[in-house]
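Starting off with a structure, shown below.
Only a single protein chain was left out; the remaining protein chains are all shown in position.
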Amino acid sequence: MALEDIPRLGCGRSIDRIWATIDRLPTAHEEHCEQCQTARTRLQRLGEATRLLCESDLHDPALKPRPGIENAIMDVARAEVRRGSSILLRSADSGTTEISEQALSSLIRVAAAAIPGVHSRRCRIEIRSATASPAGEDHPSGTTRTATNAGPRLIVNLWVAAAQGIVIPRTMEALRQEIGNALPAGVGIGAGTVNITVEDLYDV
Amino acid sequence: MGDHGPGFEPDLDEGSIVARAQDGDLEAFEHLVLAYQYKIFRLAYRMLNDHGEAEDIVQETLTTSWRGLAMLADVDAFGGWIYRLATNKCLDLLRKRSAHAVNCTQPEDMDTSPEACARAVPAGSDPAHEAEWSAEQDGLTAVLNTLPPAQRACWLLREMHGRSYAEIGVTLKISPTAVRGTLARARHEIAEGMSEWR
Partner (left out) sequence: MSEQPLQGSIITSQLIASIATRTTLETPGVLRLEPAIQGFLARLAPAALQNLRSPGSQHGTYRHNGVTATISDGTARVHLEIATDIAYTALQVAETVRQRVRESISHTGLTPGTIDVTIVAVEPHRGATML
């Protein structure tokens, strides 16, 4: 479809052009052209009716879905949510303790929320679990050791958006420290490696 | 989760909320549902003129978005994607309607009578609001409903929802230039139609 498809008045003016300049004073041509005047009046009426319809639709309580719709959507989401894999923290005869990847990432986000100018986004956690030999090179295969004293080693990969105008290296260092404190305090394990990627800036 | 989750940071940008929802954060997703359900409903209602069907579009669109979130590469594209899903679901439904009953393309059968339009105004709402509802708007909605579905979608997305030409073009599978042409014709036809209304 080309611009020629835009309707034109008999005088040759395009509707598009009249619409674009509708808030301005009529041009010399428009002032004397009857077709332009009619089109201007009609488009002005349309513009006003559009504005009013927009406004009344926005505030019309009848133009909203019932609350049950939101519940139905969230029920589906809840039923299908992925919690990510579980990470083994501790293993002993009396039982194991695991933590879901999601629990770790939500803890990391709470920590990140304490740093001004940072919005945390995706979070991926890689793990060398407590049962896996924490340092394979020190313990050749066949070596047994109690897993309880071998803490899991985390590799936290966090993507963030940073506020416009902040000093990024200093802020990211503060974020890294906050996460480094939050994991031992909230979970009881070291943060291991924390990789932060600033993927976007947001307006303040 | 849900009711129990940690308090949401109030000034969070949408891209960050989308990224968290992609991670399976239900609270973030609920935030998106709250932000978009009314917008989608208003679009679907003006496309379909049916409260129940518009609700179905809201539910289907947001459920689809939950399932497809992981595939969304650009977190800042969520809004455009949601509008595209909703618009295409509306157009599909209208195609099904016209396939089932040829008469449905007649404006008379599309619930566009002044009474039907007036029904969109809530009875007993505040008088100032009702006074604002003018005959002009009756005319506008009635003529709007006589436009072909794609043209109507184009006009609604631009004029009622402020979406960009580029985004509307992707949604309707036409170029941004064609969007401009379609809009101009829609405005022309509605303006003409309104002048003949009553």
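So that you can tell them apart, the chains are marked A and B in the order they are listed, and the count of residues begins at 1 in each.
Note that in this section a residue touches a chain if its C-beta (ideal position, glycine included) is under 8 Å from a C-beta of that chain, and two chains touch if they have at least 3 such contacts.
This is a predicted model, so every value here is computed, not measured.
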Among A:23, A:93 or A:203, contact with the omitted chain is made only by A:93
Contact footprint on chain A, counting only the chain that is left out: 79, 81-83, 86, 89-90, 93-100, 102-104, 106-107, 110, 184-189
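Assume only the chains that are shown with their structure count from here on.
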So in the complex, the part of chain B that touches chain A is made up of which residues? 1-2, 5-6, 9, 12-13, 15-16, 19-20, 22-26, 29-30, 33-34, 37-38, 41-42, 45-46, 51, 54-55, 58-59, 62-63, 66-67, 75-76, 120-122, 125, 129, 132-134, 136-137, 139-141, 159-160, 174-175, 177-178, 180-182, 184-185, 187-188, 190-192, 194-195
Per the touch rule, the chain A residues reaching chain B in their complex are 1-3, 5-7, 14-16, 19, 39, 42-43, 45-46, 48-50, 52-66, 69-70, 72-74, 76-78, 80-84, 102, 105-106, 109-110, 113, 119-123, 159-161, 200, 202-203
